[in-house]
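One protein chain is absent from this view; the other protein chains keep their places.
After this line comes chain A, so read on.
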Amino acid sequence: MTLLEVKDLKQHFTIKKGFLGEKKIVKAVDGVSLHIEHGETLGIVGESGCGKSSLGRTILQLLKPTSGEIIFNGKNITHLPRREMKTVRKDMQLVFQDPYASLNPRSKIRSILETPLIVHGMNNKAERMKIIESLIDKIGIRKEQLDRYPHEFSGGQRQRIGIARSLTLNPKLIIADEPVSALDVSVQSQVLNLMVDLQKEFNLSYMFISHDLSVVQHISDRVAVMYLGKIVEIANVEDLYKNPLHPYTKALLTAVPQPDPTKKRERIILQGDLPSPVNPPSGCPFHTRCPVATAECKTEVPELREKEMGHWAACIHVQPAQLEKPRLIIS
């Protein structure tokens, strides 16, 4: 069953330089469609600035979408008023990237964890404490540490507290925005394993945003690759990592460090920088850096199509395998 469905979502920011400067539009998210099943983890990967964080925040309605639809749990939540959105928020939470910035430095851990419950009208203090105590037990924080301030904890502990906060309201979907990229590698695996355990226990769905391909491979069921506000490829994790179709995904995967130094790898080095999202290239947004680009790529905007079973890519040079009936809309 589908928990979250996003249809042609766009998030455009208007920026104005100077007093009389011309207005420019940054297309941070430009027509993204995806869906997340119950209990599933969808990984979102891409370079910094590709719009993956904006996508997460737009789905959570922290940013008002420019256009498109967000359907959560069978309900269109795209333009809900704040009061109605509040009840939806119980079911969708966010885990932040920076554990040093995401906890109010002047609040004790107890009050940080309590706040979501108070906001949602749980007035019985004993009840709140029961929920909090069972949660901190799962994340490895002791009861007597509840009256400490965030700065008294390590980065990994803080991130676990952030995860606990997102779980207090018993949500269905957690959007994790680079939840481990600010942590040491040894702590990363700890937090990732905790997230996997919690997922099983609470039947959570994750949207896991990261630039780290190995982390995403480890945790995801399906993976979407973003480039300049668009999804260029989306597939099951095995298909995507073993058989990448889009030239951008291929290049990204060759950049993943290999633990075995004797293994020879052929890196595809992309030329140039990520183009500015203010002025994205015409046609296929990737054609300026693509090793297989042709003249057509400059004019034709490639649509995200199912090239193999359950494996979608937005590239006109990828020939679809023989499918019984190629589908146009992600279902």
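By our rule, a residue touches a chain if its C-beta (ideal position, glycine included) is under 8 Å from a C-beta of that chain, and two chains touch if they have at least 3 such contacts; residues count from 1.
Simple rule for what comes next: contacts and distances are computed from a predicted model.
Which protein name, taken from UniProt, belongs to the chain you can't see among "Predicted Zn-dependent protease or its inactivated homolog", "ABC transporter permease", "Deoxyribose-phosphate aldolase" or "Chemotaxis protein CheA"?
Cross-referencing UniProt, the chain left out corresponds to "ABC transporter permease".
Return the single residue from A:H79, A:H120 or A:K143 that touches the missing chain.
A:H120
For a quick check of understanding: of A:R89, A:R110, A:R222 or A:H311, which residue touches the chain that isn't displayed?
A:R89
Which listed residue (A:S102, A:T249 or A:T288) would be found touching the missing chain in the intact complex?
Selected residue, touching the omitted chain: A:S102.
Provide the residue numbers of chain A that touch the chain removed from this figure.
Counting over the whole complex, chain A touches the hidden chain at residues 60, 62, 82, 85-87, 89-90, 93-94, 96-98, 101-106, 115-116, 119-120, 149, 151, 162, 165, 169.
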